[in-house]
Structure formats: C-alpha cells, structure tokens
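Could you have a look at this structure, given as structure tokens, before my questions?
The block that comes next holds subunit A.
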Amino acid sequence: MEIRMAAEKRFGKFALAADFTIVGKQIGIFGESGSGKSTLVGLLAGLHHPDRREIFLDGECLFSSTKRINVPTEQRRIAMVFQHPNLFPHLSVKSNLLYGFKRCVENNRSITIESLVGVLKLENLLQRGVNNLSGGEKQRVSLGRAILANPRLLLMDEPLSALDDTLKFQIIPYLKSVSEQFRIPYLFISHSLVEMRLMTDQVLVVANGSIVDQTTPDQLARARMEQSRVGYINLLRLESPRRVDGLFAYRWGDRELLISAGNEEPEALFELSSRDIILFKRHPEAISARNLLPCIVVSTFPAGNRIGVEVACGDQRVVAEVTEQAVKELEIREGVDLYLAVKASAFRRLD
Partner candidate 1 sequence: MVKMISLGPNDIDAIFLSGKVAAVAVAGSLPVGFAVAYLMTYLKFRGKLLMEVLITLPLTLPPVVIGYFLLLLLGKKGWLGPLLESAGIRLIFTWKAAVIASAVVGFPLLVRSIRIGMESIDPQLIQASRTLGAPWYDTLFTIILPLSIRGILAGSSLMFARSLGEFGATIIVAGNIPGVTQTIPLAIYEYASSPTSETMALSLCIVSVSMALGILFLHEVLGKKLSQRR
Partner candidate 2 sequence: MGKMVWKLFLALLWLFLLAAPGFAGEVNLSIAASLKEVIDELSDNFARQSVDIKFLKNYGASGTLAKQIENGAPADIFISANIEWMEYLQSRKLMHSASIGIFTYNTLVFVGLTDKKVSGLQDLPKLEKIGIGSPKSVPAGEYAMEALRKAGVEKQLEQKLVMAKDVRECLMYAERGEVDGAFVYKTDAMQAKQAKILFTVPEDLYPRVTYPMGLTLTGARNKDAEAFYRYLQSGYAKAVLDKYGFAQK
C-alpha cells in the first residue's frame, strides 16, 4: 500500500507540515506526545482537513486543495483503532462489532464475524454489554470492529498505551496475525520504540509538526541508543525452557541461555539491554554470570559517545554497547572473535 502525503494543517499554535511517500504493509509513526502524529493520522482518516495540498492513498486522491477534492471519512474505508476503545455504550459487543460491517458494500465483505471471533477470542463476549469489559477485552473488541469494517487500511493511534505491560505484549501478536491473516495493511502510532520494533518494519519519525526521518525501527533504536535510559533493547524470542539449578534454560537459535525470570510456557519474549552485555577478548577463567557464549563481531556503529557492537552467536544477533576506549583495547572490528557474558537476572520478560 502506498501513502503519499504533502499536506499542511494549523490548529491554533500548532502547525503540521508533512511531506512524504511511503510504501509498505506495517508502517509505524513514531514521536513524542504533541509531535503531530495524531494530527497526521487524523488527516489521513479525514477527521480533519488539511489547509493546503494533498493526500493520496494507493494512487487515489483523498484530498486535494487545488482540485477541490475531499473524500468524506465514511467513504475512505480507513478504519481506526484509538487509544481508548471508543465502543458504543448503547450497543452490545456484537452490535459494536457489526457496526462497520453493516455499512460495508456487499462486494467488500470478505472478512466475516465468524472468522474474526476465533482469532480475537471474542466468543464469550458477544452478547454482553460493553461497559463491564476489562481494558484488554475492550481493546480487542475495538480492533475487531475496525477489522470487520473491511477497510483497506487500518490506522492504530497508540492502541496499547492505556494497557498494562503484560496485556500489551499479549495483544501485539493478535494485531499482527489479524493484519496478516486478513491482509489489511496498517499504520501504527506509538511513542514506544519496543512496540514499534515488534509491530512495524518501517517508521516515519515525527517531531514538532514535521517528518524528520523515514527509517526502520531497528535503525531508529540504534540511533537512540545513547540517549535512551536503557540503551538498545535486544528483543529475544526464546523457547523450550528446561529447569536447571533454579534457573530456566531456553533455546536461543542453536544456543542456550540461562534465565532467572522464566516460566514453564513454551515460548516467551525477553528484553535485554545492550548495557548488560559484557564483551571479552579471551575466554575468562571463571565468572559469576551464568551465560558465557562465543561470538563474532558483525558490525560496529557510532552512537554519540558510545559504540554499538553487533555480534552474532550462531544464527542469532545481539547488540552490545561499549565505550570507544573499550573498542580500542579489545581491538573490536568486523570479523573479530569475542566472548559475551550476561547475568541470568539481566533478562526481563515482556509477555
């Protein structure tokens, strides 16, 4: 799907000037609050109108100030999921879900409620009123409602911000699988880099009312490594835990990691800060950290006053953060063999 936007909009003191073209299926919009992300998305959905210029979606002109075209929101077939579920309080869950579906032209109704309910696990909720649902349930219904409208693009404006962490990372797989299964591209807004990296493969960075960068989530994370409080977050999907000495041993690609905060579930997502990875030139004699693995340097990149070192352990990669001094001392270059050490307690479970 291709979005082409060259538009300007003023809201009192705030002004947005966006000029970009982007192609993709899982696109992110990243920025701080007040940077203009919601405005941008609002323009796309037709909730606000640009003061000037134009917006194109897959070649179709949605708005043009010169040609005086303005496709009304209800005809754009762009569904939105907001930060707050916005479920219609006077309708049941089922009626909410079917709201967009009923207003869809016959031909476009390829996604039906039966197929959706299974994926989002909504079977038990259908006949209930919306007011007594939990936050996560509401957000799932909201998502289901947007999907059932059979849109050609799904806009998600910070849909996870109001949820607690465990819930967040439980919903993310839903979001992705729904999009892939029903073939609906989406635009995902967030101020969380981790969410961005899990959800999207391209990111537009917005600040002070304009697009300042168009990059991948990973690159973005690397660029921000130094300013971030927690360095670069390595996201690791691990599986098949075994109990070993009070710790959990997970399979990591063709290697193994010992983790203290594990559990019995077959799969888990962990985060590991780049600052918690220690690099060694030679195999140390004995260390307290329970994880010690040989690795090879893949690349290095500058990050302010620090250096990011990407290493490969077998078929897996992680990024470590070291000082320039360390790079000189250990002679860290592409292709060099090193050892990495990580404490079992340094891994934090996300889901």
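Throughout what follows, a contact is a pair of C-beta atoms (placed from the backbone, for glycine too) under 8 Å apart; a residue touches a chain by one contact, two chains touch by 3 or more; residues count from 1.
If you want to know what made the cut, all candidates are chains of the complex that A comes from, given by their letters.
The structure displayed is predicted, hence computed values, not measured ones.
Within this complex, subunit A is touched by candidate 1 out of 1 or 2. Interface residues of subunit A, counted against candidate 1 in their complex, comprise 45-47, 72-75, 77-80, 82, 84, 86, 88-90, 99-100, 103-104, 131, 145-146, 149, 155.
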